[in-house]
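A single protein chain has been omitted; all remaining protein chains appear in their positions.
On to chain A.
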Amino acid sequence: MNAVATTLRQSWVITLRDLKHWQREPWTPIFGIAFSVMLVLMFGFLMGGAIGLPGGGDYLPYLLPGIFALSMMFGIEATMSAVANDSKKGVTDRFRSLPISSAAVPLGRAGADLMNSAAELAVLMVGGFLIGWRATGSLGATVLAVVLLLWLRFAMLVLGVFLGLAFRGEGGVTAVQVLVWPVGFLSNVLVAPESMPAWLGAVAQWNPISATAAACRELFGNPTGITGGVLADHALLLAVLWPAALVLVFVPLTAHAYRRLSR
């Protein structure tokens, strides 16, 4: 128990350090949020009029939960570049040379990134409310939806730490910054998979981010754009399992990459 408390205390020191970065250089998180707001405006008003939903319903309330999920996924960039930057500068090596738990540094990162994402989510939800989005489900369902979003963020965080440690050159971060677009858009966050060619729609609905977005739409009481398929019945379950699978795979890989860092 004592070891756990010590690890948490060490993680907290790292979390405070990461939070201080945003306090000193607030443009990074501000642009992150502004970017999501821009996506809402672009798709909600610029293109939304041309986008129809299978099963009916307005596009804006369909879009918002999708953007929530997308912004959780895009958080992977911030995590990865912060981790890659630390390893490149030698800061990670110094942490590794200290008598601290090897879990403390990634856990501290996780704490800071989750707080940042929670704040981003709050801004997006308030912004969504202002342009007419409503969560009409119960309070419990709404809270559950937020938890599922942060759960997706946590999985992306683990993946981001791993990628940051494993591919810390400039190229690695850039590759991820490009790849999140097709991976993020090939889902149900912006348009319903049922409106896509059948094979593409099948891929899109098996995207982990689709499960989270679909589950949130259900829980918020927003239109889901779903008339059938795996997400019609199992969105909630998949929104729990997909991130869990990612965490289970990448936590050991991350620990491995951290230990082998200076090979």
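Note that in this section contacts are C-beta pairs under 8 Å (C-beta built on N, C-alpha and C of every residue); 3 or more make two chains touch, one makes a residue touch a chain; residues count from 1.
Convention: contacts and distances are computed from a predicted model.
Peer 1: When you check the chain that is not on display against UniProt, which of "Monooxygenase", "ABC-2 type transport system ATP-binding protein", "Cation antiporter" or "Cbb3-type cytochrome c oxidase subunit I" does it turn out to be?
Peer 2: Record says "ABC-2 type transport system ATP-binding protein".
Peer 1: Out of A:Val4, A:Val91 or A:Val178, which residue would touch the omitted chain in the full complex?
Peer 2: Of the candidates A:Val4, A:Val91 or A:Val178, A:Val91 is in touch with the missing chain.
Peer 1: One chain is left out of this view; which of A:Glu25, A:Asp58, A:Glu170 or A:Asp233 touches it in the full complex?
Peer 2: Looking across A:Glu25, A:Asp58, A:Glu170 or A:Asp233, the contact with the absent chain belongs to A:Glu25.
Peer 1: Of the listed residues A:Pro99, A:Gly140, A:Pro182 or A:Pro197, which contacts the missing chain in the full complex?
Peer 2: Going through A:Pro99, A:Gly140, A:Pro182 or A:Pro197 one by one, A:Pro99 is the residue touching the chain not shown.
Peer 1: Go through chain A and note every residue touching the omitted chain.
Peer 2: Its contact residues with the unshown chain are 6, 10, 13-14, 16-17, 20-21, 24-25, 89-91, 93-100, 104, 261-263.
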